[in-house]
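Missing here: one protein chain of the complex. Every other protein chain is in place.
Right, subunit A next:
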Amino acid sequence: MTLLAGVRKGARGVVWYLKGILGEDAYEKYVAHHAALHAAGADDGTDGAAPHPLMTEREFWRDQTDRQDANPQGRCC
């Protein structure tokens, strides 16, 4: 591995970590989960309910803050 490649890998790691801590990867995780559900043949939806269509990025983030509104989490002292 050249020095440049090493630096690039390190920088990617830092960005990945920062995004993870701030929660920026939430949509990617949701999409991955949705895709996995689909792949597992769970098109009938869980618990026999109608299948959930994949939310767009904008819809997802709105839904996320709305869920926080309904279920607040404490922050410590």
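What we mean here is this: a contact is a pair of C-beta atoms (placed from the backbone, for glycine too) under 8 Å apart; a residue touches a chain by one contact, two chains touch by 3 or more; residues count from 1.
Simple rule for what comes next: contacts and distances are computed from a predicted model.
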Among "Oligopeptide/dipeptide ABC transporter ATPase", "Carbon starvation protein", "Tungstate transport system permease protein" or "Xanthine dehydrogenase family protein", the UniProt name of the subunit that does not appear here: "Carbon starvation protein"
Interface with the undisplayed chain - residues on subunit A: 15, 17-24, 26-27, 29-34, 36-37, 39-42, 46, 57-58, 60-77
